[in-house]
Every structure is written in C-alpha cells, then in structure tokens.
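With one protein chain withheld, the remaining protein chains of the complex are depicted in position.
Then we have chain A:
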Amino acid sequence: MALLHGFLWRLLLVLVHVNRALVSWLRVRLRSLKGRLWERMVAALLLPVALAGFPDHRRKFNRNPGANANSVTGNCAASRRSRCLSDGRSLEKLPVHIGLLVAEEEPSYTDISNLVVWCMAVGISYVSVYDNHGIFRKNNSHLLEEIMRKQQDLLGVDGSKHNVEFLSNGSDKHQHHVVSCRPTVKVLSPDDGKQSIVQAAQQLCRSVENKERSSRDISVTMLDIMLRESKNVPDPELVVKFGPVDSTLGFLPWHIRLTEFISLPSHRNVSYEDLFGALQRYGACQQRLGQ
C-alpha cells in the first residue's frame, strides 16, 4: 500500500511539473503571437486545462501581457523615458519602495539591472535588490556598474549617475542630510535581516551592561529607530519575488509587516511587461488593515 501511495505521489509531482512547463510555454507563445489569431485561440483553449488546479497562475495570466504597457524597446531614449513615466502615472498607486527578491540560483546581473532601471524609470523612488546567498552584496560594484550601463542604454545619457544614489552598507552615514528626490538603489543580503536586528540588540545590551540605560527602557520605537537609522529607507510596500521558491528567504523580517508579495516565475529574460503586470496587480489591491 505504501509503495502505491509513494508511486502516486511521485506521479502527482510529475503532473505538476508538466503543468508548470505547459503554463510557461503558453505564456511565451501568447506574448509573441499577438497577430496570429488562430494560434492564440488554440492556446486559449488549452489554458483552462493547464490552469485547472492552480488559481494563482490563472490570476497571473489574466493580467498578462500587460495590455496597457507601452513597448520599451527600439525607440529613442527620451520617448522611452516619458512612456515609462506615463505608465507609472497610469497606475492607481505606485510603491515608494519596491523589493526585488531573487529566489533563484545564479542570478543574472543583466536582467536585474534591467528591472532596477525600469523601476526607476516608472517612478519608484527606492529599489532594493536581494538574494539569499548574498551574491549581489558580494559583487556590489559589478551590479552597480551594470545598472549604470543599462541606465545609459535605456534612458540616454541624462539618466546617468548624478540622478541615482547607490546605497550599500557603510556609506549610509552620508545620506542623512540628502533630500532624496533621486531614486535610490539598495543591495541587501541576509545579514540585513535578522542579523541587523541581532546587532541592534547587542548594541542595546552593551549600553545596559555599561549602565547607560535600563532594560525597561527598551521599546519597539527604540528598536525601530535603530533599525531605520542604519537603512534609512521606508518599509517596502511591494516585494516582487522571482523564482519558484515560495518563501521570503530571510528578506528584512522587521520591515515586511504590510508588504504585498507578488511572484513572477523567473528573473531571467524578464520583460518590462512582466514587471508592469506585477505593478498593475499591486495598484489594484486594497490594504484592509485589521481584516
């Protein structure tokens, strides 16, 4: 009996994987066959079968292929930039701080840089990039170079370094007096999550050890201020997660209380329409505090 159940379970997993492969294949076909009506019809017929068990995938499909998104390729920089801005304005609401969580092995710098630049072009002020291996943090400079290069490619020479602030650990002290109307990019790693809370705790305990304060003085506000001081960014309203893993993988636990999570299958070869689709979904959701 146990063998039979084991076999059935493995069969179930295979079916799920086939389903997922079919869904992503269909998505690619639908996107690229905008003109060929009959093929779209066939794909649309297959869709309900493919999506039968997974309502969340269905939601993703209905918002794709981002009908309102203007094409970002092939035009001159200035018009691309203004199109991105108008896309941003067309949304009901835009997050002030967006987190890009890469839950995949071997992140691709090109794709992430694209995403960052698109986010900034659409009008989002703070963009954080995170992966749970800390790879982005280790190769900080490489990533930032890529981003600057992409900025120049996509948005022209105007959208260059003096318009963007790059924050990484250690350089934060300078930012206190800067009025940030410029977009800011932050590269995060697991150390910025629980570890920074632990460090704040250690600092507080040390001050208690030195009799500078009592344990009763410690409050949520105090901890909040300490954690913000080292990051100096607002809580992310939206986190877009790339990859098949359904977990936050240690992303800023203190700051994600009211964050909306939207999943996209992968960050590799991600398109502007994919990102815009996610932003549209965010724009449409309501935050009902207290149920």
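We take it that a residue touches a chain if its C-beta (ideal position, glycine included) is under 8 Å from a C-beta of that chain, and two chains touch if they have at least 3 such contacts; residues count from 1.
Rule of thumb we're sticking to: contacts and distances are computed from a predicted model.
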Hidden subunit of the complex - UniProt protein name among "Dna-directed rna polymerase ii subunit rpb7", "Actin related protein 2/3 complex, subunit 4", "Transcription initiation factor TFIID subunit 8" or "Alkyl transferase": "Alkyl transferase"
Touching the absent chain when the full complex is considered, from A:H133, A:R149, A:R228 or A:R268: A:H133
Touching residue (missing chain; options A:L8, A:A21 or A:L85): A:L8
Hidden-chain contact residue, picked from the options A:L22, A:L91 or A:V208: A:V208
On chain A, residues whose C-beta touches the chain left out of the figure: 1-2, 5-6, 8-10, 12-13, 16, 53, 55-56, 59, 103, 132-133, 190, 193-195, 197-198, 200-202, 204-206, 208-209, 214-216, 218-220, 222-224, 244-251, 253-254, 256-262, 285, 287-291
